[in-house]
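Excluded from the complex is one protein chain; the other protein chains are retained at their positions.
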Amino acid sequence: MNVFLLIIQDIAVIAVVVAIIWSILRFSRSERWQRALRRFYGDWLGMAMLVVISIYFVVGISDLVRLPVKDPSGRYVSFLDLCFREVPVEKNFSAPLAHTTYSLNGAEPLKGRHLLGTDQLGKDVLKQTMKGCSTAMLIGTLTSLIYIPIGIILGIVAGYYKGWVDDVIQYVYSVIASIPGILLLIALLMVLGKGVLQISFVLGITGWIGLCRLLRGETLKQSERIYCEAARALGQSNLNIIFRHILPNVMHLVLISFILGFSGIVLTESVLSYLGVGMPIGTPSWGVMIDSARMELSRDPMVWWNIGAATGALFFLVISLNLLGDSLRRAFDPKAA
Amino acid sequence: MNQETPLLSVKDLFIRFETENGHVDAVKGISFDIQAGETLAIVGESGSGKSVTALSMTRLIPEPPARYVSGEILLNGKDVLKMSPRELRAIRGSQIAYIFQEPSTSLNPVFTIRNQIAETIRLHRPDVKNINEEIIKWLDLVGIVEPEKRMWDYPHQLSGGMQQRAMIAMALSCQPVLLVADEPTTALDVTIQAQIMTQLRELKSRLKMSIILITHNFGIVGDIADRIAVMFRGKIVEYGETKSILANPQHPYTKALIDCIPQLGAGKKRLTTIDHASLPS
Partner (left out) sequence: MFNYIIRRILYSVPILFGVIVITFVLFYVVHPPHSVALQMLGPKAKPEAIQNWLHNRGYDKPMFINTQAGQSLFDSQLCHHIKSLALFDLGKSLKTNEPIIDMFKRGAIPSLCITVPAFFLGITMAILAALFLVFVRESLLDVTGTILCVVSMSIPPMVYVIFGQWLFATQWSYFPAFGFIPGGFSMARFLALPVCIMAFAGIGSDIRMYRAIFLEEARSDYVRTAYAKGLSARRVLLVHVFKNGMISLITLVVASLPLLIMGSLIIEDFFGIPGLGNLMINATRSADFTVIMAEVYVGSLLFLFGLLLTDICYAIADPRIRLK
């Protein structure tokens, strides 16, 4: 891969991040969002979770943005790699912060200090965990970029136009919803093969159902309201009504769905990787770390740091997303919580 | 009315609601008395505090966010606000009973009428041997036809008027000394309203029961109430005998409320509305 593609990739990553932030800022100018933001400022739990998620986000970005510098194995390095360039690769397992490791030859000094130890291949666990973070962020964002537009368009169209359009969309999502999730995901991945893009695609085209249903219900309610009647009476086109009246009023649901959905995506990805359907071997992923580590707990001495780090990272990300989603829900609608 | 101790005596009742945006004083120091067998109508608009007052007779309002800042509610001399939960449960239903505005949602949709009334009877009158007989008697008293069949119905199978009658039967089944009716006819058709009010009047004289009637409609109080208390923004602004208030209202708010009653044959006049800005606060 040449430098040109690399730069395009980097720009794409930064562009997506900027786009997400910009759209959030744009929608937050509405009254409903301002009120919710004020309520959110008072919610210390929600703010704390936002900080935690930002940390994950930064770590993830640091591995996704790559520099035109090559490392010994021929890959382009990322910011994360640069931070870890002083950390050597050992031969085998080692405990966190250990000085020596034991092998058949007796005690051997380690080449460097590892905060969370090393795994079977001698790689630093902390580095692997952070790389897993970038994979999770990447899959979460790509999946969201796929399922959110589909869910918004189909949900609003179904709820607004009703009639046969609604029936068709309902039929499609009933069919997809009837197939038990994991089974469908496995089947699709068998068809498409393993990989980050494939997982995101598969999760995306099956994950729009919940958002679509939610927005359809909300749009049905909204389009009955007086101001829609008024707008129609004034001669505004349907598309205009959708974009200027309905869409801003449902964006908060999209945001909450995005946050809670992200946690579901990350968990599902880890389950799929654990089962061996998700990632090609060698991709850093928390699910893969948990999978490779499951037999290691029964070793003697017990190797816990690998699975502990992956579980911990996954857990804190998912719980922060869940709690943040709850806080946002409370902030936008205090009565319904 | 002889000068005996009143059945219910409310003194300087002050109720405050604490919300996340500060507090709201729903009831600001009101006092009234009810003698045995007397009917008091508390009239006012939405937000005047009349429902809160009614519900507080047996502390039915959840206590956060409500708070009884001061005052007393004396039932036969005992202060309701100082009763233990067990004492409260003992007077609820057996001494003071309620009927509510929306009978369709105030009755439990998954139990039969018979079961819901039987529940109260079993609780407060455990000595009643034949509960079904008792229930039939009460349903008949409130004017439900074929009570032995109707009692096995679920609430949704009855019309609005019948549901309200069933709720009245349920309230009266333990022979309370005081019935609190919180807007009992507001959710019903006008014709049914008249029927229910007639029924209540008849029950009042038959059972010699005291009634607190909460309403925003001055039109229905004339026939049934002995005394009227007019509430406005948490305070009682006028309090006295029905005849004198209706004939000669003192407070401008009372006058405005009475004016609001549409008069048959009044011609094509515009209906009066109440201009809050012009009232003393």
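What to note about this one:
In this document, chain identifiers A and B correspond to the written order of the chains, with residue numbering beginning at 1 in each.
What we mean here is this: a contact is a pair of C-beta atoms (placed from the backbone, for glycine too) under 8 Å apart; a residue touches a chain by one contact, two chains touch by 3 or more.
These numbers come from a predicted model, not from an experiment.
Among the residues B:30, B:43 or B:97, only B:97 touches the chain that is left out of the figure. Checked against the full complex, the candidates B:36, B:74 or B:123 give a single residue touching the omitted chain, namely B:123.
Which of A:290, A:309 or A:328 touches the hidden chain is settled by the complete complex: it is A:290.
Summary of contacts with the chain left out: across A:163, A:180 or A:282, the touching residue is A:180. In the full complex, subunit A contacts the hidden chain through residues 171-172, 174-175, 178-180, 182-184, 186-188, 190-191, 263, 267, 270-271, 274-277, 287, 290-291, 294, 297-298, 307, 311, 314-315, 318-319, 322-323, 326. The set of subunit B residues touching the chain not shown comprises 58, 60, 64, 89-94, 97-98, 100, 102, 105-111, 119-120, 123-124, 154, 156-157, 167, 170.
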